[in-house]
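Every protein chain of the complex appears in place save one, which is left out.
Labels for the chains are A and B, by order of writing; each one numbers its residues from 1.
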Amino acid sequence: MKDRIACLGYGALTPLGQTARQTYEAVRKGESALGLLPQGSPLGQDAVVSLFEDRSVLDNLSFFDTIGIKAASQAIEASGIDPSSPRVSFILSTIKGNIEALGSEESDYSIAESAARIASYFHNPNPPLVVSNACISGLAALLQGRRMLLSGRCDYAVVIGAEVQSRFIISGFQSLKAVSASPCKPFDDSRDGLNLGEASAAIVLGRSEEGWEIADGAVRNDAYHISSPSRTGEGSYKVLRYVLDSIDVKDLAFVNVHGTATLFNDEMEAVALDRAGLGDIPINSLKGFLGHTMGAAGVIESILSILSCEDGVVLPTRGFSEIGVSRHVNISSEERPCEGRAFIKLMSGFGGVNGALLFRKGGRV
Amino acid sequence: MDDLIRELKEKVIETLNLDGMTPEDIDDHAPLFGAEGLGLDSIDVLELLILLEKNYGIRLASPQEGRKVFQSFAVIADYVAANRTK
Partner (left out) sequence: MRVIRTVNIPSGTDLVALYREQMEEYPKFFKMDILCKLGFLGTELLLKSDPDRFVPREDRAVLTFSRFGCECDDRHYSGTIDDYPSPALFVYTLPNIVSGEIAIRNRYEGETAAFIIEKYDFERIRSIVGDVFQDRKTGSAIVAWIDCRTETEWECQVSLVEK
């Protein structure tokens, strides 16, 4: 019991739904929130993005803080924990937080203070931790939550991933020629870049025999380049190999990959999967539904993968049609049945970081 | 052409923060990429694309296109001379 760290409650607010369940159902129906930025948008031009329509805020709070709180509220309620307990820790995953407030009040811009406001909204007495590890932030935050529980320092961890899009972020990814002006096509032969998205998602972690377990996880660096992934998929291969110590490949239902639809990311992941002996395991990328939601991605994609694995399906890779990577991967644009009781969440990001988490279903086998 | 090559070298040194380098240190025909050249990387290519657009009104379609032009300063100068709009 002591060592089994499980997901006790989920929450999400995305352009596809007001809850994790609604978002999941929209994805099952094949809906996507991706759309081209309208002419004259203050966020920029020539980019397909996934944005919230409703931008209402809670009293005196920024939109970023608001969506973080809303997703966390759902997860906390579902888990039934008391968030004001000193045995609860808050972990926030984001890459740029309230970057739009740059130049205004320091307290508005600071990610540390955003996290503090979110934790204090729930009357939590502990200083929150922010994990800002590029595109793998959400996965790294869940791993850190698991570790904090294993260390015994807390009984519950509320892990929140949130990202709001801005001209700052969109222009930055465009300057790196990473953004597509059409809906992204993960692993496809004609893929030409990613779509940025906003979302918020939360998972409450605790020790339990029930529910989906985060059974293992690792983060490794390519030590190759700050913005180009390793050609040999070094770090991605290493994190896969690491979590495969804790599972038999035949028990894996699927690998939910990063699949941003940039040329280099998807090719690198294909190489890493192949090297790790996972070429035949079904894989999927969820970027075609919600875009790349950055700090939220690791959390929301984990939740959607859990819900789909519960239902015995591998979600389709929206936007994929013809294979465009050099190694054999088992990918499909159609929903497929699956039987395994476990899956791997895989991610990579700038700074050469790569991460994998192993999720395993609760109950008796 | 020699003046243009020199001007390009100065701009590239400044834009890419090539510390301690002077235009004289760079051979007109030396490769820009790889260990034998200036050791530029993929982000440098993107900055060079901006440099050409900003200073000479030249828009290259993609980084791949850029790589063809950014072979050496002599090649860049030829290309700029033939295609500049400002």
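Everything below uses one rule, namely that a residue touches a chain if its C-beta (ideal position, glycine included) is under 8 Å from a C-beta of that chain, and two chains touch if they have at least 3 such contacts.
Only a predicted model underlies this, so the values are computations on that prediction, with no experimental measurement involved.
Engineer: Given that one chain is not shown, what are the shown chains it touches?
Structural biologist: A, B
Engineer: For a quick check of understanding: of A:I69, A:V88 or A:A116, which residue touches the chain that isn't displayed?
Structural biologist: Residue touching the chain left out of view: A:A116.
Engineer: Check each of A:R55, A:R87, A:R167 or A:R231 against the chain that is not shown and name the one that touches it.
Structural biologist: Among A:R55, A:R87, A:R167 or A:R231, only A:R167 touches the chain that is not shown.
Engineer: Looking at A:K238, A:H258 or A:K287, which makes contact with the chain not pictured?
Structural biologist: Of the candidates A:K238, A:H258 or A:K287, A:K238 is in touch with the missing chain.
Engineer: Spell out the interface residues on chain A facing the chain that's missing from view.
Structural biologist: Considering the whole complex, chain A reaches the absent chain at 95-96, 99, 102-103, 109-113, 115-116, 127, 129-134, 140, 144, 147-148, 150-151, 153, 167-168, 171-177, 218-227, 234-235, 238, 242, 245, 349-353.
Engineer: Tell me, which residues in chain B touch the chain that this view leaves out?
Structural biologist: So the residues of chain B touching the missing chain come out as 16-19, 39, 43-44, 46-47, 50, 53-54.
Basically, only the chains that are shown with their structure count from here on.
Engineer: Centre to centre, by mean C-alpha position, how many angstrom separate chain A and chain B?
Structural biologist: Result: the chain centres lie 39 Å from each other.
Engineer: Give the list of chain B residues in touch with chain A in this complex.
Structural biologist: So the residues of chain B in touch with chain A come to 41-43, 46, 62-63.
Engineer: Can you name the residues of chain A that touch chain B in the complex?
Structural biologist: Going by the criterion above, the answer is residues 175-177, 225-228.
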